[in-house]
Structure formats: C-alpha cells, structure tokens
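The complex appears here without one of its protein chains, the remainder shown in place.
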Amino acid sequence: MTEMKFHFCHRLPAGKHSMMEEKKKKHNVLVEGRVTSTFIADAISKHSSKTEIGAHAIFLGQVRRDAQKDSFVKNIEYSAHPEMAEKAFEKIREKAFKKFDMICLHIHHSIGMVDAGEVSLFVFVSCKHRAQTFGALKWLVDEIKKTVPIWKKENYENGSYKWLDGDQPPM
Amino acid sequence: MTEMKFHFCHRLPAGKHSMMEEKKKKHNVLVEGRVTSTFIADAISKHSSKTEIGAHAIFLGQVRRDAQKDSFVKNIEYSAHPEMAEKAFEKIREKAFKKFDMICLHIHHSIGMVDAGEVSLFVFVSCKHRAQTFGALKWLVDEIKKTVPIWKKENYENGSYKWLDGDQPPM
Amino acid sequence: MKLNLLFFGILTDATGKAKQEFESDATDVDSLNKQLQIIYPELIKHTYKIGVNSEIVSRGKKLYDGDEVSFLPPFAGG
Partner (left out) sequence: MKLNLLFFGILTDATGKAKQEFESDATDVDSLNKQLQIIYPELIKHTYKIGVNSEIVSRGKKLYDGDEVSFLPPFAGG
C-alpha cells in the first residue's frame, strides 16, 4: 500500500494496466527551462481531489542575480546526465517514502537556461499531518543537491561565466 | 534595513508616503473562503523581481475529508476575533524576521467555509539561501496554530458538526 | 456599566450566542467571569482565556464601561 501511494498519485491505473507496468513508469523530473508558476499552481490544484492530505510543503529554488566582479548573474545553465539524474531522483523518491510518512511527492528540476528570478527546482511534499512535511522537505532538497548529477554554469551579464561548485566529497 | 525588508515586499512606498505610514500598513492575513492556487501562483510569480531571493518555502494547510462516525468532513468553518488575529499575525511576523534571515514573508489564513480538499492556510517564506527557509517555515506554522485566535468547526456530510480542539494550555 | 461580550468557538454553543450587550456591576474580569458562569453554567466545562479590548488579560484586570470582553477557547487555526 505504501508502494502504491506515490506511484498512483495522479496516475490511477487504467483497467488494462497491471501494477507492475504502473511501477515502471518514469517520473521525468527534468524539465526544459524554468518551472513556471502556472505549472506549480496546476500541481497544487490537482491535489484537491486527494482529500486525505492535510498539509503540503513546497520548496522552490530561484536563480539569484548575484554580483560577480563587475557584473551580475544573467542566468544559470543547468546540465545533467539525464539517465543518471532520473535514476538518482527515483532513488531519492524511494528513500523518502521509506523515511517519511508521505502521501504524494513531486520533484521537478530545470535543465538548460533559467534566468535570474526564475524557478529551477520545485519540490512538493504532501502528508496527512503537517509534522512530517518539514523534515521531508529539507531532507529532499539536501539529498537532491548531494546525489543528483546536475551541474550549473553561471552566465554573467558581461558575457563571462563560471561553473558553480558542488559539495560532493572526493571519491 | 531589516525592518524595511518585509514591510516593503511588493509594497514599495510611493513618494508621498513616509516610512512611518508604510510601517503602519496592515498585512490583512485573513481571507474570506479558500486560498486558491491562482492566488498562490500569483504570489510566487511576483517574487521573480526580487532577484536576491534564492529559496522559497511554502506551507499549505488543506482540509481533510476525515471520517467521523457515519459521516465525513464536508467543510471546516473558520472563525476569528479579526483584530486580535491580525495583531497576532503581525507579532508572528516581527518575531520571525528577528529569528530568521528572511527576505519576504506572506501569510494568508481563511475565514468562513473551506471545503474538504481546499487550502485554508498559506505560509510563504523567502530567503537568500535555502538553509533558513525550512526552520522558519516550521516555526511559523507552529506559531500560527498556537498563538492566533482562530477556531474551526468541522461540518460533516450528515449535517452534524464538531468544534475542533486546539492545543493552547489552560490559562 | 455596559460591557460588550464576545464568545468564540465552542463557547458560542455553551452560551448560545456569539455576542451580547451585558449590564454588569463586575469591576474586574474574574467577577464578570463568575457572574457569567452562573448565567451560562456550560462555561464551567471549558477552558478559555479572556481578552479585553483585543488584548488577552489576567483575571484580575479591571473593567470599564464600554469594554469589549472576549471569551477565547483554545486556538485551533491552520
């Protein structure tokens, strides 16, 4: 039942699908470009039919227009090893559902260019009660930063760029 | 400057307003009926111009269709002492800005009827970095539940109702 | 003197009303509370704080003509 919960969130199996087929469905976390606020609103409103949910917690990563020498961040260019990234996200989902008493979990991460002020990461946790949402949200964001093969290149308004450091320990 | 930050979030003073006038502006946390997902989306998209923000955390309280004897929750009817509630929210804001390194904070709480599946509480924290958002979000939601004079009456599908217990200690 | 009483949450059931203009000789919150517990014996079953003019007060708080007195059961927002 715990297994079913997240695989079936907004993915109720049609009559002909077996549970095994359902389980193999990819979640496709990576999205091209920014995460729009209408996408976020749509994700929220879809959950009004899940009336066992009492609390949602959402994290949004937004690109900062940080100063850099004589210039400012224009955008961040995200790149990934797509298969490895989707696998890493799937592993995070599985660990999260074991660790926290969640009903739904949705994660979306941008690939490609995201301008300063735009959202590049959307983590959406839904639980029966509020208590579990906060710890789950923090754990998920930290885990995404640590374990998913995504890289970011900060492009500045003056045309220069910098690859941003991650916090992965040396192998 | 810390003081200005939250009072001026989307409330940049017109030339003729003094800072004192600006500070006295009410935040009007209480909203009639549910918090819609378009309202939430609008709040998010307004922050794309605040390019010093790197992380948003959002909490949404959703009305559960809990089972109750032979029936289910149809809606929750929220009531408040409006002046005391707005004052309590203002006190929470002030404490939160002292406790956490936030850039923006928005809180909206429903008054009146909110159906099962709909959102009645919207807490929206924005910071430079992610680390501060999680603790701030949890603290805010707990503080709202403890210190704001709001009450809820659960109305069931069979016409009966129940006042929900709070967790305020006896005086 | 005249007081404006406000009852909230489950106390609206206990008293059968949300507000009431109340003529009283009670000079402080504690004696007003005792008067009301006689009129509305259901009140005794409940825990509540008392607010005067939008501030929560201790039970010794003096009352003045025209005060708004609120009866506030445990908060349950969110």
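Which chain is which? They are A, B and C, in the order written, and residues in each are numbered from 1.
Note that in this section contacts are C-beta pairs under 8 Å (C-beta built on N, C-alpha and C of every residue); 3 or more make two chains touch, one makes a residue touch a chain.
Owing to the predicted nature of the structure, the values given are computational and were not obtained by experimental measurement.
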Q.
Considering all chains of the complex, which shown ones does the missing chain contact?
A. A
Q: Specify the residue from the set A:47, A:74, A:106 or A:152 that touches the hidden chain.
A: A:152
Q) Of A:47, A:93, A:109 or A:138, which residue touches the hidden chain? A) A:109
Q. With respect to the chain omitted from the figure, which of A:44, A:105 or A:121 is a touching residue?
A. A:121
Q: Using the touch rule from the top, list residues of subunit A that touch the missing partner.
A: 61, 78-81, 83-85, 87, 109, 120-121, 141, 144-153, 163-168, 170-171
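To be clear about the criterion, only the chains that are shown with their structure count from here on.
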Q) What chain is most central when centres are computed from CA atoms? A) B
Q.
On a C-alpha centroid basis, what's the spacing between subunit B and subunit C, in Å?
A. 27
Q. Using the average of all C-alpha atoms in each chain as its centre, how far is it in Å between subunit A and subunit C?
A. 50
Q) On subunit A, where are the residues touching two or more other chains? A) 130
Q: At least two other chains touched by the same residue of subunit C: list those residues.
A: 78
